[in-house]
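Here the complex is missing a single protein chain, while all its other protein chains stay put.
In order of appearance the chains are A and B, and numbering begins at 1 in each one.
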Amino acid sequence: MLEASGLTTKYGAIAALRNASVHVGAGEVIGLIGPNGAGKTTLLNTIAGLLAPVSGSVLLDGADVTGHPPERLLRSGLALVPEHRRIFTDLTVEENLKIGGVTVSSTDRAVLLDEMKEQFPVLAEKWTTAAGYLSGGEAQQLAIARALMSKPRLLMMDEPSLGLAPVLVDVVFGLIESLREQGRTLLVVEQNAERMLAVADRAYVLRSGAVVAEGTGAELRVRDDLFDTFVGGDS
Amino acid sequence: MVERFRATAMFPLLAAVMLFGVFVLGGLTYQAIIGGGAAERLITIMLIDAIVVLGIQIYVGNTGVLSFGHIGFGAIAGYTFGILAIAPLEKEKRVPDAPFGLTDVHLSTWLAVVIAVGVTVIAAFVIGLGLARSGAESGAVAATVITLALLFVTHEVARNWPELTGGDRAGLSFRIGGNLDTRAPIYLMLFVAIVVATFFAKSRSGRLAVAAREDNLAARAMGINPLVQQMIALLISVAVVSVGASLRVYQDGSILPDDFFFNYTLLTIVMLVVGGRNSVTGAVLGVAVMTAGREFSRRLGQDDFEVFGIGLDGAPLDWIFRENLQTVFLGLSMLGFMLWRPKGILDDWELGDWMRRRFGPKNDVQPDLAESVTSDDDLVLVASDVDLFFGGFQALAGAGIEARGDEVVGIIGPNGAGKTTLVNVITGMAEQTSGRVVLGDTDLSTSEPFEIARAGLVRTFQNLRLFGALTVRENTEVSTLVAARHRTERAHPSVDQLVVAAGLWDHRDRRASELDYGNSRRLELARAAGMSPSFLLLDEPTSGMSDSESLEMVEQVRTMADLVGAGVVVIDHDLNFITGICDRIYCLDRGRVIAAGTPAEIQANPQVQAAYLGTG
Partner (left out) sequence: MTELLQNLIDGLGRGSIYALLALGVAVVFGVMHLLNFAHGEMITVAGYVAFWTIGTNDWSWWLVVPLIVLSAIATSLVIERIAFSRVRGASDFTLLLTSFGVHFVVSAIFLLYVSASVKTFPRPTWVANTYSVRSLNIEVFDTVVIGVTLVTLIATTLLLQRTMFGLSLRAAAADFDTARLMGVKSDSVIRGAFALSGLLAGIAGVFWLMRAGSTTPTAGIDPMLKGVLAALIGGLGSLRGAVIGGFALGLAEVLLRSRLPDSVASLTEGVVFLLIALLFIFRPQGLITVAHAERV
């Protein structure tokens, strides 16, 4: 479904991403793991069109979408749940979701709103509350629900468990698991390597802006050279 | 003494002399080649414009606040100068009913200049109060609008108070022995302006103002009161502009409201931004470039003008077109530079700095680490019963911590528990609904962030806040400058020692904006330590770091805290990090402390497990 190859992205003179390639097949759940500053978020933002790569290409179902702006990529079926959730704190939960569905027809939007109400009872309770008053876990669910409103074919998430207490981390990984059961295609950046490998089909390990390893959880765990990626973890 | 001069003052001074020399010689050469009164006048005006533009640069460049009001200050100076310097006989004709008996006042020209500068600086002080407050509160945009309003006030008053100003049409004219008959005062004042602008940027005030320009909040967290530094910049800047404006009025022999209004504002601002507003060299270059361009476009409108075959001679153009070519040129230059090169030709490149880097003494001897300072174990930081409401949401409900000067105290808790909010309250960046913050005997409950920093509580930020355009050394230097004045009871490591301790020696001359994430974190820690604080408050120093990096950070924090003898209060959600570094830990949940104790006690506490670890 997604074929990103040879992506290089720079901030000023510093290459934050160097020749990184990622492949995601339909229905797969793929993890992007690695220490901070490894370029995971940069990779995701480059694929999502928030950053322009210096070289490399992004293909979506064979069509070249390199350098397309995010609003256009979303219309091609690629949605991103950004780091730190970035919900619209001044808008209500309902309005946040409506914005998520800005690209679909108004009838579809109404249907999707009802679906989200059902799938996220926490949000249904606070439907008309300003989103700034949600707790961290609720806000993360809103961010994911908001992305689902665009009926994405590929959903990307950036550090969905960041800054959440372990109880809420469970909730988030539960959500990823259920999205996986729905047959959705996911590309998830996670700091929490252990937990991610447990739900992912495959994962890519990044370090210093480059992809240094790729494989299933079982394959990656036995690699000694990746030890520091997993040290501590949440085991 | 000589050593110090070589290191600090020699190159800027040399650069000022060269800048002045090249600029003036360039003008004189043009004058000699073209000849005639018009060329002479053009160069005189250019020299005066340079004084005004340098004056504006002092404020705009160092504070980053765009001011449209400096020409308004120029108007105040110009009119004050005019009304004082014009002979009573002449005033009898122009402004017979001038208020305050000004008609009869007769002062020497130079006394009039001095008084004009004084009056304008007083006006600037009053305006500066409003400017600083609104700028701090609603950002630079609000301050800019106020300066624009000032420009309009002075213009309105000048037009509608004919008793004082001669009004819109007649204006004030001179018959005080004619116009300036020598350029000597202009040369002198231009040189002074270059030197003042150069050395202000190098001064303590200038450096602190630039830090606040780069990041206002971080500057306040480092004990800088940006309002004071901006005010100093404003007053010096306005004084220089006032001198320039008085000279201009003297040179013109008259003053009308429109002389110091929109068009002159446009001209001076364009000159400043085209050359590079953050650089004195840039300001002077901008004046030269724009004067040349304007003169070229003016001559282009004349029938007999042609250069390299370009000329409008005989072209079927309306005379209006030719008349207004200059205005078009200015407007297009402004727009063009903003669209394609917003930082101007030179950005912040400075001749003096370049010469020092090229020819100056090399500073590449890595210093030895300073002796550690013994921490002050009697000093206690107490935050107690802190409540805070955001709208209807209670972020803190009676939260509080206590920390001794030789301790490392951790704050943990689930997301939204109020950890950062509590640190914000302690450092004065959030206003608590009730509750007290006391350090030793000093009550800091209602103090401003910069006062709290000076008292010894210095923080870092969860999302990095460095002074991006400054180098690693300069970032650290900012806080040591503040410490040297406000933390006198403490021993201070030198800038270089701090840089070495942070492991940033190899990067010491790189801009902070070019550092990678880990080094940025280290620099933020070094900058905070440069304040020689009693307590370092660290907000998630390992946010998003891998575990091995977190362990390095533990060492880093220890080194820095030992170096300056500071206690540490650290927020983190990384348990490895927190338990690895802390003597005691507080656990927050929903705005209140639910447990406190040693790391082992905290980990065993069932309430903590329920709320935080999710294993209860």
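In this text, contacts are C-beta pairs under 8 Å (C-beta built on N, C-alpha and C of every residue); 3 or more make two chains touch, one makes a residue touch a chain.
Everything numeric in this text was worked out from a predicted model, so none of it was measured.
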| item | value |
| --- | --- |
| Interface partners of the hidden chain - shown chains only, full complex considered | A, B |
| Options A:130, A:187 or A:203, residue touching the unrepresented chain | A:130 |
| Touch with the omitted chain, as defined above, among B:39, B:145 or B:464 | B:145 |
| Per the touch definition above, residue among B:338, B:369 or B:600 touching the missing chain | B:338 |
| Option touching the unshown chain, where B:160, B:374, B:442 or B:607 are the choices | B:160 |
| Positions on chain A contacted by the hidden chain, ascending | 48, 50, 69-71, 74-75, 79-80, 82, 86, 88-91, 95, 98-100, 102-103, 106, 130-133, 136, 139, 146-147, 150 |
| Residues in chain B touching the chain absent from view | 64, 66, 68, 127, 129-130, 133-134, 136-142, 144-146, 148-150, 152-153, 156-157, 160-161, 262, 266, 269, 273, 277, 318, 320-321, 324, 327-328, 330-332, 334-335, 338-339, 342, 390-391, 393, 395, 415-416, 418, 420-421 |
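As a convention for this text, only the chains that are shown with their structure count from here on.
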| item | value |
| --- | --- |
| Complex contacts: residues of chain B adjacent to chain A | 391-393, 413-416, 513-514, 516-518, 544-549, 573, 576, 611-615 |
| In the complex, chain A residues that touch chain B | 12-14, 34-37, 133, 135-137, 159, 162-170, 191, 228-229, 231-233 |
